[in-house]
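First the structure, which I've put down as structure tokens, then a few questions once you've had a look.
A single protein chain has been omitted; all remaining protein chains appear in their positions.
Chains: A, B and C, in written order; residue numbering restarts at 1 for each.
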Amino acid sequence: MISVQEQDFNQQEEYDRLKCKTSVGAIVTFTGLVRDINNGQSVSDLSLEHYPGMTEKCLIDIVEQAKQRWNIIESTVIHRVGHLAISDQIVFVGIASQHRGDAFAACEFIMDYLKTQAPFWKKETMSNGETQWVDAREVDQDALSKWAVK
Amino acid sequence: MISVQEQDFNQQEEYDRLKCKTSVGAIVTFTGLVRDINNGQSVSDLSLEHYPGMTEKCLIDIVEQAKQRWNIIESTVIHRVGHLAISDQIVFVGIASQHRGDAFAACEFIMDYLKTQAPFWKKETMSNGETQWVDAREVDQDALSKWAVK
Amino acid sequence: MIKVLFFAKLSEQLGCRELQVDATAVENTDQLFQYLIEHKAEWSTILTSQLCLKAVNQAMVNDNVLLKDGDEVAYFPPVTGG
Partner (left out) sequence: MIKVLFFAKLSEQLGCRELQVDATAVENTDQLFQYLIEHKAEWSTILTSQLCLKAVNQAMVNDNVLLKDGDEVAYFPPVTGG
């Protein structure tokens, strides 16, 4: 399941959906939240812009790549857009597999690719009222190297 | 939070506990479930024996090691013991961090060490009524190598 | 026509979210970029002073790509979702 949406999502519902088959032995979930501090500056809220159409295509493609590399029984990617406050949920990636190795790797792979490939952009409002577009982090680009085919 | 317990646990409750601070930007959870098939054989249920006292000590030690290697804001490890049925939850590891890299690594590290160090033993009842102790898997021992200090 | 889209900081700086470009005026993305640089006085500086990623028909591309009538080309800063 892939969804780009304004509304919030529910951890238990998403977990239960992943847990639906008796062959599932391992579920890994990742949730990204709006932090109160980014690069040392105090954040008061966030808005998320995206490229409708391309975001969905891009997420489908990333999940497809993960399915080719690891055994995945169920997968979920949810990314929110629009206005978000501190501690709000931004993104959810959940993977159900037979074994934990596949679930961990696929979940982290999807997040690493999403971070550098999926057309979302964050704009922060700081606690002093100023707004600024978040800069891409080099560390996110570097994170991709661990998925290079050896 | 570390707990060895007979009773079930709740995904949402554990997630909410991890999410309690506004500095948290990433939550990774792992849940292990009773699979219907193990090593090609049909399983009907499972009982989990442990070494009371040592299990808790061992889990505390593993979490402590993780905290020395990664930035962890909150952590939870729950392991059930006693009688379990298919699809029942066995183990939960949840990590809350500022950034996803720490949360993924610490969560997988704790699971890999738990799998090879913590004194729990599974006994399966097969669908034909026979019982057998689960054999340790070499792949679990191998999984430790990725955490060797480079 | 070729549909050109701008997103995030880039769209704010250019003061433009969407533009239609005559497909007969540009053969490929290199020519389209040149067209955009010359489109308004300040666009040259904005488009060349920072890293702009591009997508053709909603797939990211690095190289020069042939364009045809009906194509959609988007320009945007490095992504920051997740």
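We take it that a residue touches a chain if its C-beta (ideal position, glycine included) is under 8 Å from a C-beta of that chain, and two chains touch if they have at least 3 such contacts.
The structure displayed is predicted, hence computed values, not measured ones.
Undergrad: One chain isn't displayed here. Which of the visible ones does it touch?
TA: It touches the following shown chains in the full complex: B.
Undergrad: Out of B:19, B:35 or B:79, point to the residue that touches the absent chain in the complete complex.
TA: Going through B:19, B:35 or B:79 one by one, B:79 is the residue touching the chain not shown.
Undergrad: Can you say which of B:18, B:63 or B:91 touches the chain missing from this structure?
TA: Spelled out, the listed residue whose C-beta touches the missing chain is B:91.
Undergrad: Footprint of the hidden chain on chain B, which residues?
TA: Looking at chain B, the ones touching the missing chain are residues 32, 48-51, 53-54, 57-58, 79, 90-91, 111, 114-123, 133-136.
As a working rule, only the chains that are shown with their structure count from here on.
Undergrad: Looking at mean CA positions, which chain is nearest the middle of everything shown?
TA: A
Undergrad: Go ahead and note the Å separation of the Cα centroids belonging to chain B and chain C.
TA: Inter-chain centre distance comes to 48 Å.
Undergrad: Based only on mean CA positions, could you tell me how far chain A sits from chain C in angstrom?
TA: Centre-to-centre distance between chain A and chain C: 26 Å.
Undergrad: Roughly how many whole angstrom separate the Cα centroids of chain A and chain B?
TA: 23
Undergrad: Residues touching two or more other chains, restricted to chain C: which are they?
TA: Residue numbers touching two or more other chains: 82.
Undergrad: At least two partner chains per residue is the criterion; list those residues in chain A.
TA: Where chain A meets two or more other chains at a single residue, that happens at 32, 111.
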